[in-house]
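Note that this complex is displayed minus one protein chain, with the remaining chains in position.
The chains carry the letters A, B and C, assigned in the order they are written, with residues numbered from 1 in each.
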Amino acid sequence: MEKLHLLFVFSFSWLASHLNMWLRTGIGNSFLLLVTEMLIAGISLLAFLVILCFFLGYMERKVAAFMEIRLGPNRVGPKGSLQIVADTVKLLFKEGLTPDGSDKFLFNLAPFVVVVTSMLAIAPLAFARDFQLWDVNIGIFYVTSISSMAVIGILMAGWSSSNKYSLIGAMRSGAQIVSYELSIGLSLISIVILSGSLRLSDIIQSQANGWWIFKGHIPVLISFIIFIIASTAEINRAPFDLTEAEQELTGGFHTEYAGMKFAMFLLSEYINLFIVSAIAATIFLGGWMPFHIGNLTGFNHAMDYIPSSLWFFGKTFFIIFIIMWFRWTFPRLRIDQLLNLEWKYLLPISMGNTLLVSAMAVFGWYL
Amino acid sequence: MQMTRKPSDITTDAKSGEVLHHEGEFIINMGPQHPATHGVLHLKIWLEGETIKKIEPHLGYIHRGIEKMCERLSYRQFIFSTSRMDYLSAHINNQACALAVEKALGLEVPPRAKAIRIILAELTRIASHELWWACSGLDLGGVTPFFYAFREREAINDIMEETCGARLTQNFIVPGGVMSDLHHNFQKRVKRVLTQIKDNLHEYDEILTGNIIFQNRLKEVGYLSREDAISYGCTGPAARGSGLSCDIRKLYPYDGYEKLDFDEIIFNEGDCWARYRVRMAEILQSVHIIEQLIDSIPDGEFQAKTKNVIKLPKGQFYQRVETARGELGVFIVSDGAATPYRCKFRSPNFSNLSAIPQMAQGAKIGDLVAIMATVDLVIPDIDR
Amino acid sequence: MVLITGYVKMNGTEINIKKTGFLKEYFGTIFTSLSSLLTGMKLTGYYFIHPNKIITEQYPDNRATLKMAERFRGEVTLPHNENNEHRCNGCQSCEIACPNGSIKIVTKHEISEDGKKKKRIDTWVYHLEMCTFCNLCIEACPSKAIVMGKKFEHSVYDKSQLVKILNKPGSKVMKEAEE
Partner (left out) sequence: MNISDIIFYLISSVILGGALLAVVIRHIFRAAVFLLFSLIGIASLYFYLNYEFLAAVQVVVYVGGITVLIIFSIFLTADSGSKMRKPLLLRAMLSGGVALLSCLITVRLIAGSPPYLHHNGAIAEPGVRNIGRQLLSTTDHGYILPFELVSILLLASMIGCIVIALKPEPTTESNE
């Protein structure tokens, strides 16, 4: 029966525990065991990120194409699915130019800083039931703190290129990320207040009887919307892509980058996109928690049979799709409008919303 | 904290002593290769932060000497070269040249040719405005509208290809009429395109016109007063957005525009949003004009009889038309020979460009892109 | 519908923004702007789930079925019939009509059976790289010898390949087209 269940529900936690057992029997030394496990986790994470970026790149092109009544990539591989691989190969073989007047040390460091900061934030994410790299007790706070570092890589890239467009792009990104962090923090805090913990696994567990977006009524819905808007701005995607602003700044902070160094910015953009969507899915949509309706046990049971990883990725890609949908619909904001939107609309509303949520938490007005 | 500027903060030119820039100012060269200049225009921009203090347009990157070239081409030949000026209203440029020659010769154009010319000119105007709409969406960061507009524009270009043989630089007009008669599919396809445009125009409004981000990018940006529009010589939608009545089709009708019912679109706000609405309304006006003509194209000749070698009488001849971007004037000085003695084009974009520094005073870089988008510059027309 | 009312500077002209009470305006703008954004998303979403509306032409794949318009100006051609005859009698009207000298007709004098000297073309040189496809040569040709071809894929690796000789070797002028 247990075996049968596993056939239906492919479980990452089962895989992880068995791997752990196997390694434990094979390697006696605890230090070596730790190193091996870290290596396995790191390599599989890297492989996952690369595959994820390939997929997201393909998805973005196809979403864009279908929204723009065209076909998108359809030559390389089946339905053009290998187009992004071809592009990566092209970028790999391109010359990694370093401009003459640039600060060469910082110029070459910046892409790595950007990628590393985005990769760090992936550690506490729960990909499936009991499958988490690092269940740190300050999960959410950790992610926000790491994402506050992201701006530094962009500032470094923009400044060290010694290109005026890059510099303007970097300045814009600084103003943008620093201010939108506030809204993100406040919208996350509303869920932290309701669930009473910063630990991601606790937050997911608190949604066992219903996702926060359903349990939390309108205030949580508002903070969800604010989170989506602010995180779109935080990861510099259209309509908030003022740092790149192709038509204004010819590429913004990465104007001077080419080849692999440019690919790293692209990589970090997609990782960031995945992370904010995963966080939104975890915090508001219950992470890997399946969808349950009240006392419909039959329906709930059927939902339980869908693997938890599928739930997580389904929700995450739903939010990724929404953010892509934004990008391929809206024109770009101007810098002062961007700041006005944050300081005059999102921040006051999310502050008031936090008050409402606190009241909800104090009086137990949720489910 | 009032402080006087130190002399060391000002950089001056070593030779002329001219003040080049002040401390804290930031000079950016926008173009000649820049995604938003739509061609090889170079704008030298003095910035303070992101605010524009001064703009200096630098021209000449695509100067081909079309005016000089025209002086060695015969009156039949020189029409084609004007297609390469404002390539988005190539047909209307050709029409201007032909009209100038006809005016000089006192040639009467058959009514069928006139009707064909007007229909094609209005189709060109619609196609040009579609492209402008697509590009202004693109300039402001929305990529998707671009493809929606190109869907209709392609249909118009297909009609052009079928009747004129070319999609963009048609060269369908000859002195005294048009080159050949309409294709037998023409009326059917034009009607289909008109319904397609009218059916799809609401999508344009949904994705861009009604969009709050787009509106805020255009409203109260790039103000040009009516007085400034006059003194800079602005014409076309750029000036009509400032409340200046300057539609040549109304003021100096040609080729039978006087018999048609259409409105001159004027908005008084003078900002980018007004210029945007002028063009959007003009699409509908052009559709209206074509609808009046398409079922009642007169029968008869499509070309008046002209001599093999056209020689203009001695004198000076000027003809203006309304292109998609404003007033195009063709000035021909003839010494009685088979080629013009002097040929001069008054192009709308050159004058409209000169108003951009005025419009962009105190604007941001993002606003400059919006201004460039709504003025709708075609760079080869500036340089000629 | 003014979501962001900052940056009100219009060279001294004042703009009157209607005052309808702060809260009403504040939340009104939020709702109107959100609805305007959702309208746009509805449109793109509609096209996303309607792939049958895609307008892309699969160009290199549809070569077999691709049909150019009958008046399409691809290149100047000099049609020959099955007896290797063309209609050009070398009058050079097209060469004169061409605005940018992309046609060069080299003529020779042929002595016909009845002993008369006749002008015949030797080589009909067409510079495709200079041609602007303005159709003036076709218009000018009195004997309708040249027509516009439909071929449009002209890209070559060497510019010299674009200089074409249109009359086939050994070709003659048709009887009915002489003079």
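The working rule: contacts are C-beta pairs under 8 Å (C-beta built on N, C-alpha and C of every residue); 3 or more make two chains touch, one makes a residue touch a chain.
If you're wondering where the values come from, they're calculated on a predicted model, not measured in any experiment.
A.B. asks: Out of A:127, A:142, A:180 or A:212, which is the one that touches the chain we can't see?
C.D. replies: Final answer for the missing-chain contact: A:142.
A.B. asks: Among A:22, A:48, A:105 or A:343, which residue is in touch with the absent chain?
C.D. replies: A:105
A.B. asks: Of the residues A:43, A:178 or A:208, which one touches the chain left out of the display?
C.D. replies: A:178
A.B. asks: Can you list where chain A touches the absent chain?
C.D. replies: The list for chain A reads 31, 34, 103, 105-106, 109, 136-138, 141-142, 144-146, 148-149, 151-152, 155-156, 159-160, 162, 167, 170-171, 174, 178, 181, 197-198.
Operating definition for what follows: only the chains that are shown with their structure count from here on.
A.B. asks: Using the contact definition from the top, classify how the chains connect: line, ring, star, complete or other.
C.D. replies: Here the contact pattern is complete, since every chain touches every other one.
A.B. asks: Which one of the chains is farthest from chain C, going by Cα centres?
C.D. replies: Ranked by distance of C-alpha centres from chain C, the top chain is A.
A.B. asks: Between chain A and chain C, tell me the centre distance in angstrom, where each centre is the average of that chain's C-alpha atoms.
C.D. replies: 47
A.B. asks: Indicate the whole-number Å distance between the mean C-alpha point of chain A and the mean C-alpha point of chain B.
C.D. replies: A distance of 45 Å separates the two centres.
A.B. asks: I need the residues of chain A touching at least two other chains; which ones are they?
C.D. replies: 67-70, 328-330, 336-337
A.B. asks: Scan chain C for residues touching two or more other chains and write them down.
C.D. replies: Residues 3-4, 7, 37, 40, 43-44, 55 of chain C touch two or more partner chains.
A.B. asks: Report the residues of chain C in contact with chain A in the complex, numbered from low to high.
C.D. replies: So the residues of chain C in touch with chain A come to 3-4, 6-7, 30, 37, 40-41, 43-45, 47-48, 51, 53-56, 58.
A.B. asks: For the complex, which residues does chain A have touching chain C?
C.D. replies: Against chain C, the touching part of chain A is residues 63, 66-71, 325-326, 328-330, 336-337, 340-341, 344-345.
A.B. asks: Using the touch definition from the top, list the residues of chain A that touch chain B in their complex.
C.D. replies: 64, 67-70, 164-165, 168, 172, 238-239, 241-242, 245-250, 328-337
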